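Missing here: one protein chain of the complex. Every other protein chain is in place.
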Amino acid sequence: MLDVRGLKKVYEGSGRRVEAVRDLTFTVEAGELVCLVGPSGCGKTTLLKCMGGLLAPTAGDVLLEGRRVTGPPPGMAFVFQEYGRSLFPWMRVGENVELPLKQKNLSRSRRRELVADALRSVGLADAAGAYPWQLSGGMQQRVAIARALAYEPRVLLMDEPFAAVDAQTRADLEDLVRGLWRERGITILFVTHDIDEAVYLGERVVVLSASPTVVQEQLKVDLPDERDQLHTRVAPRFAELRTHVYEQIQAAKRGTPVVTVTKSDTPPLH
Amino acid sequence: MRGSGIALGTAGLAAFLALGEAVPRLGLVKEAYFPPTSRIASALVDEVRDGAFWTALGDTLTGWALGLAIAVSAGVVVGVLVSVVPYLREATASTIEFLRPIPSVALIPLAVLLYGTELRSVLLLVVYASFWQVLVQTLYGVQDVDPVADETARSYGLGTWARVRHVLWPTALPYVMTGVRLAASVALILAITAELVIGAPGLGKRIAVAQTSQAVPEMYALIVVSGLLGLCINVGARTVERRALAWHQSVRGEVAV
Partner (left out) sequence: MRRLLLRTVFVLALPVLLLLAWWFASDGSTDVYWPPLRTILKTFPDVWTADRLRTDVFPSVLRLAAGYALAAAVGVGLGTLIGSSRRVRAVCEPVLEFLRAVPPPVLVPVIMLFAGIGDTMKIVVIASGCVWPVLLNTVEGVRAVDSVMLETARSYGITGVTRLRHLVLRSASPQIFAGLRQALSIGIILMVISEMFAASDGIGFTVVQFQRSFAIPDMWTGILVLGLLGFLLSVVFQLVERRVLGWYHGLRASTRRTP
């Protein structure tokens, strides 16, 4: 579905050369929910922007369903961390969700239907007439998610979407994303710096190294499909997985080369 | 980037001047109406050599500076007073809203009758126009005072005067500086307008004389001078503003008034 091959991104400007991403290769299968975690400043956002066609990679390719991504592809939607700056404050919630659809040659009634459906899915059916700045941070991010859903993407890229909301709202939003994923069968790539969030949400977790970034490890999250904040987070397997990811990230920070070149997807039980 | 920006800007300026030379030379507009850059430049050189030009420049600057100084002091004093005295702000709001948009040029006939071509005519217009800029910005600035800071000052028993000095004034200063900058350019516009229309001595009058005597290149040269004067005032005011705000956490955007 989504292939990243030998991706490299170097920023050059005013005599400085920063290698943000060195050599990344991984694949996201159709219908998968993959979480990308890595130490802060490891080029997660750069990677995601390259995948979304917002940045041109220095070398390597991003392939969506076998086709090279050169600009933002139509089947892909992006949810940004800065919800306050990603929603247009001069448009009401409904208009914000509808705007991308206007480019899609849909009939008016179909657009209305998609907007209403998307807002209902994120639990904001009544908020269509409000302005984004009248809503709380968590609700604004729900609007941004609704906008992505209405766009009917096959792939959803989410860049640390819950980094700026409080802990309780965050838990609700995590469950929302998992619920939408199971319900709609969208492929989701979710970037986060929060290890618990990555393990709780993902079917698979890709751990990135410190900058210049490579893939440190990939592991399959063998938790049951039904997850909830209360039970999943106290399950022993959850603790093992998060400890493992944590160790990997600490190793990545120290710059230790990958010790466990695990071919098997699951980490050994301790 | 900065270096290339300057180079591009210079290129733009050069192209502008070259265009000013080429358009009349090619006969696209009449030379009598729009002299080529070189003719304007030589007229400018002649002006600079003329003592009367410098007197006129001095007159304009006097009217501008004096008017601005009066407007700024009056604007700040009235602004602070209105905000500090209880209920005065509410009581004056409607009057300010009514008087502010009155165009100062409406006072031209009155100025002519009262003061003729004296400096006081210029001052009347300049002060009226720039006073509101300073006053309104000062009021905005005082309104921006953090209530927590003010309450803190109160709880430590600071008196009115101390609160004005240590809480109100530092908060309002950036706004006041913005007001001064806006007032400085408005003051120049009105000073030159008064000279041009009423005939008070200064650059504006010199432009009017050049116009009536059909000295077109001289007229353009004087307009260029007035533009350069405006440019110096703008750049100077912006520099002063930035200096004064260096300590301020963020140089705020302009308040739309």
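Chains here go by letter, A and B, matching the order in which they are written, and residues are numbered from 1 within each.
Assume contacts are C-beta pairs under 8 Å (C-beta built on N, C-alpha and C of every residue); 3 or more make two chains touch, one makes a residue touch a chain.
Only a predicted model underlies this, so the values are computations on that prediction, with no experimental measurement involved.
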Selected residue (touches chain absent from view) among A:134, A:168 or A:250: A:134
Chain A residues touching the omitted chain (full complex): 49, 52-54, 71-72, 74, 76-78, 80, 82, 85-86, 88-91, 99-100, 102-103, 131, 133-134, 147, 151
Chain B, residues in touch with the chain not shown (by the definition above): 4-5, 8-13, 15-16, 29, 33-34, 87, 90-95, 98, 100-110, 112-114, 185, 188-189, 192-193, 196-197, 204, 207-208, 210-211, 216, 219-220, 222-223, 226-231, 233-234, 254, 256-257
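The criterion applied here is as follows: only the chains that are shown with their structure count from here on.
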Centre-of-Cα separation between chain B and chain A, whole angstrom: 52
